[in-house]
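In this view, the complex is presented without one of its protein chains, the others remaining in place.
Which chain is which? They are A and B, in the order written, and residues in each are numbered from 1.
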Amino acid sequence: MTGTAPSGAAASGIRLPRALMLALPLVLIAVVGALAPWLAPASPSATDLSASLEGPSTSHWLGTDQLGRDQLSRIVFAARTSLSVAAVVMTLAFVVGVTIGAVGAFAGGIVDRLVTWAVEAALSVPSLLLALAIIGIRGNSVPNLILALTIVAWAPYARIARGAVLGYRRSAASEALVGLGAHPLRVLFGHVIPTASRPALVFASTDVGAVVLATAGLSFLGLGITPPTPEWGQMLVESRPYLATAWWLWLPPGVAITVVALSGNLLSEHLGVAPELRRLRIRRPRPTPSTSPKRGRAQTAAKTGRPVPLWEMRDLRVDFDTPDGPVAAVRGLDYTLDRGEVLAIVGESGSGKTVSCLAPLGLAGDRAAVRGSARLAGTELVGAGEDTLRAVRGAEIAVVFQNPYAALNPLRRVGALVADGLRPPAKGHQARERVVELLRAAGLPHPEDVADRYPHELSGGMRQRVLVAAALAGDPDIVVADEPTTALDATTQAEVIELLRRLQRERGLALVLVSHDLGVVAHLADRVLVMHDGVAVEEIAADQLPNATHPRTRDLLDAVPRLPETRAGTRATTRSTEARC
Amino acid sequence: MLRIQDVTLRYRRRSGGPLTAVDGVSLTVAAGEIVGLVGESGCGKSSLARAVVGLHRHDEGTIGLDDVDLSALGASERRRHRRRAQMVFQDPFGSLDPHRSVGSAIGEALAIARSVPRTQRAERVTELLELVHLDPSVRGRRPRELSGGQCQRVAIARALAVEPRLLVCDEPVTALDLSVQAKVLDLLVELRDRLGTGCLFITHDLAVLARIADRIAVMHEGRLVESGPAQQILTAPSHPQTVRLLEAATRFPSTAQNPPIGVPA
Partner (left out) sequence: MTRADTAGQTARTERARGVGLVGRALIRHLGSAVVVLLVVTFAAFALVRATPGNSATSIAVRQAGAGATQEQIDRIRDELHLDDSLVVQYGAWLSRAVTGDLGRSERTGRPVAEEIADRLPRTLFLAGGSAVLAILLGLGAGIVSAVVRRGPLPGLLRLGALLGASVPPFWLAFVLIAFLSERLHLLPTSGQSGPASWVMPWLVLAVPAGAIISRVVAVALADALAQPYVGAARARGRSTWSVVWRDALPNAVGSTLHVTALQVGMILTGTVIVETVFAWPGLGAWFVDAVKFRDNWSILAAVLVFAIGFVLITRLADLLQVAGDPRLRREETP
């Protein structure tokens, strides 16, 4: 869908007051303008040559101009002029634009092509130029000014409305409505028009500044509002001869225009930035349960006997700083991992399993605060500097990311991407050879050719293999594979799992496998750590999974789809963990 | 109840001849029956599903729901008959208007169906939410404030609001976490048992069907290649395509020959 920022504005309820606050200067100026005849201390056109060019005083708060007119009154009346022109222009542009855009999207076919084309053409012509030409040809008057500004302003509204309606028409929501048997009029008025209007309305709120600026600019050139009607841009022209002597003539009108435009721009920035913030929204922290999580005691006891584990987490905690306050993603996690071991961390999405792996490496973003302890071969990583962490990343601990479609820079060739991670670093021919070797090790056919390709030229499975190759480039001891198969189709998933297993055995890697699918990891892991809500609820040897007792583990086990045995006797049930034992 | 007979569906293409998406498919769904329609992506199963609910016209054959073919009706008649078959879509968020609360989305469906007097709508919304095991307090929330599984339940509740005879579910759990998948599937079975609604369940994953389907039909390149009771299809597949889908559903084809992996010897 298109940038429907307003949805969040209404939904979250937190940003709305902020938006109102940002719009406040605009609203205030509009109110002052509307009440100008009652608020202004004097008539804006009452001249008094005996009192010309007087500085600010108690009788004239903002002084007087060359004709002795009260400057404050003129500013206040000018607000009325500017904002009513803006209001008319924006109403016209909104109605015309939204109608054209919505009709185009709704009608489709040739009509839509024409609309798209007209919008493109209108947007590819400089607006100031167009407005000037229209006024120049038709003559200088307020209706022509409004006409010119409307012709300049309608196109973005049409584009926004078209995009919104198109998005809606293609959405399952609109199909569901049709499927319910809704009358076309209900669809039009209840859904299409609101869909088109909402984003256009947001744009309008941010467009005020631009329209006021354009009005002032044209008036400044003597082509918009003409004397004696006061207007900010026109007041500025008149102040030109007094730049050195009478600051009260040129400063206030400029400030007024700037405040209006700034208010609009702040609003626009705020409403535009909002979707980014929404992405950060994670569940609010819940009170930490008082009971300590159950754990496979025998396992832990066996491990503590060893000297220094390769990778050891103790009471790891990760909090995210969000606009709504800190949110706990990991709330006290302990585990160890030894060389050549495979640990699966399993849990529902949002259980903190990925964050717990990335945060100690400083890869969970700026907003993540990490506490507790994460030791790599005895070296503490929590609280370590960026340089230390950078030396660890890739060379000691490598990560295979979830989405192979997004985790490769689309603008760089595969070979360059993999070469980046080579440790020790290499260049030229030598790097090339090592990269090809890695790609081959990752099971990519024709590695020389693949090295020269861009990520988009590869299938999902091939990309995931490239990511695996890149992870191996630094010759790490530990590989963290974050949902390495979730984005792939079933057959490819099996191949990637097979690859990870082979590489892990060949290279003696310690592997941390993060997944929501117990069925996938159970085949690979020695131990399984079940996470829920930021804590480990159970740690258990993979072959003991069928005997798992914790309800969360049982949930995950039950969720694994199971196939009955085929008559041929081969197991079709390998996906189920229980059937294996 | 649903009788699909020799249905063929073609897409016009810019270049080349028309693309036959569905080629002479016949299939029935009885009341209270869950029929799984399985196939790889692009095999025509979604096109067929959309034709069943009238979102797509078919070129040949008949699709009769209680012996009424939607494509043979005029606009207003069609709107009325549409309600008998309701679709549950793949994307749980996309099928709900992001600006409307849950209550208003279900309420609108009730208003369209005119099945319940205006005054009793709120009450009926509560009933429907309870039917899909959602707390009625979610009625004020918007889709974004719900999880994927909750959204899918809302979509099901909305579909049920117009009292359909048939639910057409197009990959309704593919976008969900495994544990959530299982719960939604269980809900569909439960609704079938309680309401006697028929269900045509479209998926690419045979493993999902193993959990819920009474009968399974396998599509491949627009044709129906095999169909029969679920147990039979899953345990004694006869068509090579079915065998392939079964292997994909196990996800570890290599282990069919090799010993199970991952268990330390």
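We adopt the following convention: a contact is a pair of C-beta atoms (placed from the backbone, for glycine too) under 8 Å apart; a residue touches a chain by one contact, two chains touch by 3 or more.
Everything numeric here is computed off the predicted structure, so don't read it as measured data.
Across the whole complex, the hidden chain's contacts among the shown chains comprise A. In the complete assembly, the contact with the undisplayed chain comes from A:T258, out of A:T258, A:T322, A:S373 or A:T486.
Note that of A:R432, A:R453 or A:R507, the residue touching the chain absent from this view is A:R453. From the options A:M462, A:V520 or A:L557, the residue with contact to the unseen chain in the full assembly is A:M462.
Looking at A:L83, A:A172, A:L236 or A:I497, the residue that reaches the missing chain in the full complex is A:L236.
The set of chain A residues touching the chain not shown comprises 120-121, 124-130, 132-139, 209, 213, 216-217, 220-223, 233, 236, 239-240, 243-244, 247, 250, 253-254, 257-258, 261-262, 264-266, 269, 272-273, 276, 358, 361, 363, 366, 386, 390-395, 398-399, 401-403, 406-412, 420-421, 423, 444-446, 449-450, 452-454, 456-459, 462, 467, 470-471, 473-474.
The working rule: only the chains that are shown with their structure count from here on.
Taking the mean of the C-alpha atoms as each chain's centre, chain A and chain B sit 32 Å apart.
Per the touch definition, chain A reaches chain B in the complex via residues 1, 4, 7-8, 10-11, 171-173, 175-183, 186, 190-191, 194, 198, 278, 342, 348-349, 489-491, 493-494, 497-498, 501, 516-520, 522-526, 542-543, 555-556, 558-567, 570-575, 580.
Contacts from chain B toward chain A in the complex involve residues 53-55, 78-83, 85-87, 89-91, 94-99, 108-109, 112-113, 142, 144-145, 155, 158-159, 162, 177-182, 204-208, 210-211, 231, 234-237, 246-256, 260-264.
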